[in-house]
Structures are given as C-alpha cells and as structure tokens.
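Only one protein chain is missing from this complex, and each of the others stays in its spot.
What follows is subunit A.
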Amino acid sequence: MSSKNKMIVFGSLGVAMLMGPTLAAADEAANDYPSEDLKFLVAAGAGGGTDNFTRTVQPMLEEELDTSITVINLPSASGSVAHQRTANSEPDGHTWDFASSTLVTSLAAGQNPTELEELTPVARMQSDVMTLIVNPDKHEDLEAFLSYAEENPGEVTIGGTHAASPDKMAFLSFRDASGLDISFIPYDEEGSVSSNVLSGNIDGMFGEISSTLNYIESGDMRPILVFAEDRLENFPDIPTTVENGWDLTDGNERGVFVNADTPPEIVSQMEDALKSVYDSDEYQSYEEKVNLHYREGWMGSEEYKEKLEENLELYTRLIEETNQ
C-alpha cells in the first residue's frame, strides 16, 4: 500500500470515528450535562439588580449541577453584547445569559441586533412590580393626578431610567391606555430620577416598588398605581391598572436565556435546576430581602417565551407610534 492510499484509508476511518459520536451526541450530552464548567454572561454592569441576581444563584446552581461557574459582566450596549455572544456560543447549554426585560425593550427600540428567535428563554425567576410614583406634595392620589393631567395637557413630566427601558415602556403603554398628554424624561441613573421626584422638579416616575420602599415608608413618595391584576397584599391601598380598565401588568423581569439551537433535553435540565433553586428557602429569603416577593416570579420556558413575544409586539407598536 502506498503512503498516499494509507492516508486515504486512515482518513476515512477517522471520519467514521468522528461521525459516530456526533450522531449520538445529543443524547449523551443530555446525560452527562454539564460536561464542562459553565459560563454565566450578565447582560448588565456589576452591582445592579441583574448582577446581584446572577451572583446570588451562582453558588446555588454550582451545588445543584455539581460544576463550577464563571460570571462575566457584559454591560455594553444595554447588554446586547451578552445576547450576541450567547447566540453565537456552542449550543450545548454551557453559556447562560442572565438578562432583564431590557432584552426585549432594547430589541423593540432597535438597539439590540440579536433577535428573540436566536435565544431560548429557559425561565423567568423574578417579576418586579411596576408602579407610578408621585411626590405627594404635588399629587394627592391617582384621581387628583389624572384630573390634573387632563386639565393641563403637555405639562406633566414623568421620569424614569434610560430611553429604551422597562420604565419607558411602562410610560408608553400607560399613555397609550389612558390617552393622557404627558411626557417622559429619561435619566441615566435611578438616583437622579428619585432626587427629581423628591424635590418636586418632575411630577412623578415609573419605577419598581422594591427600590423606592424607603421613600414610601417615610412619606416622601407615594405610589398611586400598580401595574398588576389584583391589589398587592402588602399594599392594599394602591389601585391597580386592571381595576381602572387598563390591561397593563408588566414590570421589570429577570430570567435566563440560552442559544436557540440548544437541544430541548438540555434546556429542560437547565429549567429543572433553576426551578429547584427558585423553590429553595435560601433563594426565597433572598427575594424577600430585596423586596422582590410581592408576586410570583417563576415562569417556565414555554410560557415565558410566549410572554416575551407578546411584549415585543406591543413595545414595537408603541415605539413606532411615538416616532410617527
């Protein structure tokens, strides 16, 4: 046998050997998942809510999945870099993308090039409650606010963080549903929004109840509307959007995403792991500590996917209407 022929024989043998495992790969991968260390990409900067969430569940998941996990913050472009990197990663479930609702709001605003179809939502873990919060010296309650806004069209200003954030979407959908002529001022940091509400420079803000609790308790701020179906157990006096006839219930949500090509077996393994973390006492006491326990945070893969698709459609329409 000439050396050339030898090469061909061994070459084809090699190919056959390589093909074998590939065919059985999906099954095997699901059996011994995770087969290597996991990488958690955080679509936000260090120290924020999404980062806190990721770093809190990291040790719990390390124990649950018996592996070690590296956390990497990729805050650039509202987290778009993290989504893009996840969509381009090996579809083997070893790269997890931890994101907030900013994923879909920035997508609607055209700032995020990774389409929803390129990612599979694994689970939603947190669902913070969106509220309209005002300075009580300016507006007594929801009724007073509404009638003031109606009598003074164009004069009411509401603050929030960033131009393509859950706060902004709450504002757009509220304006759309109520038909009021009010305007939105985006700030870079939540601190600037609160200080402008406290000093009465703006009429109010859209924000999470969890981060303004102290001002509410001290009486410097007053939530006058919660985005929810039913009144919150802890705040029975605040009227809801649904009882006012506005079908708006979205707040800021946080969850986990993977590459859309990841085998369904692995996705469901990930979902199970997250679910048992979610149900643990340790995780629940964390949620209580950071005031995220006002409503159920858990949502499974399928349901979460549908919800995100609905959100995207609504936000895209609202933004298009604003730009017209």
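Here, a contact is a pair of C-beta atoms (placed from the backbone, for glycine too) under 8 Å apart; a residue touches a chain by one contact, two chains touch by 3 or more; residues count from 1.
Assume contacts and distances are computed from a predicted model.
One chain of the assembly is not displayed; among "Rieske family ferredoxin", "Putative tricarboxylic transport membrane protein", "Transglutaminase-like domain-containing protein" or "Heme exporter protein D", its UniProt protein name is "Putative tricarboxylic transport membrane protein". Contact with the chain that does not appear here is found for just one residue of A:S89, A:S173 or A:S194, A:S194.
The residue touching the chain not shown here, chosen from A:L74, A:V122, A:A149 or A:L274, is A:L74. Considering A:Q84, A:S101 or A:S173, the position touching the chain not shown turns out to be A:Q84 (whole complex).
Residues of subunit A in touch with the missing chain: 46-48, 51-52, 55, 72-78, 80-81, 84, 109, 111, 113, 154-155, 157, 162-164, 183, 185-189, 191-192, 194-196, 198-199, 201-202, 213-215, 217-218, 220, 289-290.
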